[in-house]
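A protein chain is absent from this complex, but the other protein chains hold their places.
Each chain gets a letter, A and B, in the order it is written, and its residues are counted from 1.
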Amino acid sequence: MKIGLFLCHCGHNVKGTVDVAYLSQYFKDYPHVKVSCDYPFLCSKPGQEMIKEAVIKHGVDRIVIAACAPSLHFELFRQVIKEAGLNPYMLKRVSIREHCSWIGSDPIKNTKKALKLIKAGLHSVWHAIPFEEKKVEIERSCLVLGGGVAGLSASSFLSQMGIKVYLVEKGGELGGNLKALKNIWPGEKSASHILQILISRLNKEYVDIFTGAEIESVDGHFGNYRVQLNVRGKRKELKVGGIIVAIGCTPFDPSLKRDIPYGRDRRIVTTLDLERVSELSLPSHPRIAILHCVGSRDETIGRAYCSKICCMNGLKAAYDLKRSYPDSYVESFYMDVRAHPRGGEEFYEKVQEKGVIFTRSNVPEIIPKKEGILLRGEDTLTGETFEREFDLVVLSLGIGPPEDGKKISQILKIPLDKDGFFLEAHPKMRPFDTPIKGIFIAGGCSGPKDVEESITQGRAAAFKLFSLINMGYALIEPQVATVFTERCSGCRLCERVCPASAIVYDHRSRVIRIEEAQCAGCGLCASICPSSSITLTGYTDAQIIDEQRALL
Amino acid sequence: MKGKKIEKKGLIEALRRFLKDDFSLVLAFVKKDGFFRTRIFRRELEDISLVNPVFHMNTSVILRRIFTQDLKMIAILRPCETRAYVELKKLAQIESHIICGSVDCFGTVPSRIEPLSFPEEVRELKEVLDKSEDLRNACRACSFKSGKYGDFGIRFDSKFNWWFVPYTEMGKALSNLIDGEESELPEELKKGEEGKRLNFKSSLDELRSDLERCVMCLNCRDMCPVCYCVDCLFNKEEYVPKGDALMNLALSSEGIEVPKGKEIYHMIRMYHVSQTCVGCGGCEEACPQNVPLLKYFKGVSDRISGVFNYVPGRSFDEKIPYTTFEEDELSDAED
Partner (left out) sequence: MEENVKIIGFACSYCAYKASEMAGSLRLKYPEGVTIIQVPCSSRVDPALIIKALLEGADGVFVAGCHPGECHFIKGNYFTRRRIYALKEMLDIFSMKGKLRLFWISASEARKFVEKIKEMHKHLRESKR
């Protein structure tokens, strides 16, 4: 083992309070240190050259650079080491600027601290092992779960980019929730027309559509997933590179709410029913009530969240009804009108101008009577209670989590949030990612979304997956966990905690195996293993203990 | 909760019926030649002793790493042993078809003071043990003496009638082998003690002086039922250096004391078993130097598992706290 130690003055930044020359002299005789020298600016061209020359001249096989913080000049020094003919993982950076010279002002203390830090760095580099970033071939194909708007949008993009898409739809035909709609706000676009456009954009050459199909199991890792499908009772195995989950959301079932006599009276309909029915049998001068927030923002049924799209649905229903029945009296009972999409607020005004009455209220009682349906509630602006009869009550339905959310979450090992929607890896930075590389989420299954958003999300998730698949290979992070099988007791603690689901228990040999391509390198398994049978390369126990010893 | 009122004869008959199958075994205590022993029966079973007042070791130590699928076994053990079995099952160290149940315990004495004559009859045995001054520390501190753990329990009511109480499907299967009808349990068996936790407090100095005698033979680890690793952390040299590593350490410091790392070994082991320690005192029994280990291990385990309201061995379904979390908890964790 021959270590090259290089200290940087960083001009006056380090040298000002750390006796660099003394340190470089001190470490000349340190175990395994072959060459120890200091230089004003290691990051400068001559500095880099000096490192390279020293490596070649002294046959150094590992290097410690004591300079600025490791995240600075990260690539630069790696490159230097590579050019000197060494593996970049044989380099250890010691921060004697950000963690030493800049945080204290006493030269003696700082020099002492730098000495400890460099010792720790040297001890750590003893354990360094060269790594090659492994490349694995990946399948140029993907699985899209859900043939709704988001799934179609994702499939059309991927198929056009020449990625083989297996589009799996549980139902009999494509379209998802869009099938249930007649036209879509804004602009009264025909839903079936939009669906046609989406389907026509699929590049047929690259898309295999499985309707009436469900996934049964998935194993493997990014680039090489093996998927078992059940297509109308027949099993089918697929090999795919990545997975997009777009299983959509489910409209709230109002019969779940006991105080709404939905299904027992034909005069109570949902916004979705309105889409289906072409002719409503209403008396002249019909009295129509629109109830907002049915199945959302309702703690009593465990749905505290706002379903976001039902306000627009309620407004649209009110508008359509008022237009079809100009002599009608339409009253909308709302909590808040959240007309968030572009043009939504203007539409809200338009609906008001049309003559729809808006009452901010709580309507806890819906009582069907012979003459009409009695609504009893409280006007939350005036605090007064009211009783009114209507000929038609329209429920604007909230959005619930996907039907198969739990099942898919268990098969793919991706998390759900407390409401049952899929959880993104980061709400802002990684909204389409799951914790597992190569599995993305899009559309209503990660929270209520309208058609426009679902199309956007489908495309965005597809793009993220495309950028991974199009590389043609996957780089395996070399600093992954490894297991010493002979020491493993097979207690499966690590399997239970692994956030990347990279640990597989082998039932035959009763030990665990680590899917390297899946491992994220957090080291959680290494620390939960009571016998330390798992180590995280680059951060092994021995390495940390040696560092620790040097620092004490 | 329901159970069957049984007599010893009925239980033994049921076990004999079970043993008719070639791959069936029964693990139980037996009194032979005046000594209490633990025996695995095959095919034939003469007599068993439900209660064993002499503690040699935690029998679950030998139940580790049993994976044969063909094997069927009934194990009738003490509550502490059964709880260790439950933990081992959760840790995937046992996969065989074992029906493990616990018998009400009245405390045990260390095996080193054998031979002692103990009566066979449960009522008399309880009287002797209640008065005994030789009870082990572990049994004095134990608050899990009732047979409420594992697949089934054998309980004694206030009149010393025997009750067989199944807790799981496997326990029910055994219950079906026993003659008799199920009936409601007497009240006193329904309540029973809830394990109270010690609020243990010590100091590093106290630990150091207690460990003064420790010779690092690691017997306490080997006899611990929940120290299940096939290759222990302390077999490596990182935490407890030996040989060259020890000499290197001596050379790179101002000299060191040997054996090295006594406190480190015991404290890390305390942490490792903190969620699963059943407080059986097996470690203390195994210690040749009489180090009072139990108070530390049980004390640490009581306090840490108390944080997560976890009782080792209470149920097969409770997750070991270190393997799970809740997003919204321990808000005072940050300093």
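What we mean here is this: a contact is a pair of C-beta atoms (placed from the backbone, for glycine too) under 8 Å apart; a residue touches a chain by one contact, two chains touch by 3 or more.
Quantities reported herein were computed from a predicted structural model and do not represent experimental measurements.
Engineer: Give the residue, chosen from A:P31, A:G263, A:P364 or A:P499, that touches the chain omitted from the document.
Structural biologist: A:P499
Engineer: Given that one chain is not shown, which residue among A:L282, A:V504 or A:A520 touches it?
Structural biologist: A:A520
Engineer: Touch as defined at the start, partner being the missing chain; which of A:F6, A:W102, A:F157 or A:F466 qualifies?
Structural biologist: Going through A:F6, A:W102, A:F157 or A:F466 one by one, A:W102 is the residue touching the chain not shown.
Engineer: Per the definition of touch given earlier, which of B:L45, B:A250 or B:I268 contacts the omitted chain?
Structural biologist: B:I268
Engineer: Would you write out the residues of chain A that touch the absent chain, in ascending order?
Structural biologist: 69-72, 95, 97-100, 102-106, 109-110, 112-113, 116-117, 120, 415, 425, 435, 479, 497, 499-500, 520-524, 526-528, 532, 536, 538-539, 541, 544-545, 547-549, 551-552
Engineer: Could you pull out which residues of chain B are in touch with the chain that's been left out?
Structural biologist: 200-204, 207, 233, 239, 263-264, 267-268, 270-272, 274-275, 299-300, 303-304, 307-308, 321-322, 325-327, 329-330, 333-335
Here is the rule we go by: only the chains that are shown with their structure count from here on.
Engineer: Just how far, in Å, is the C-alpha centre of chain B from the one of chain A?
Structural biologist: Centre separation, chain A to chain B: 44 Å.
Engineer: Please give the residue numbers of chain B that touch chain A in the complex, ascending.
Structural biologist: 67, 91-93, 228-233, 236, 238-239, 272, 319-320, 322-324
Engineer: In the complex of these two chains, what residues of chain A are touching chain B?
Structural biologist: Residues 486-493, 496-497, 505, 510, 528, 530-533, 541-542, 545 of chain A touch chain B in their complex.
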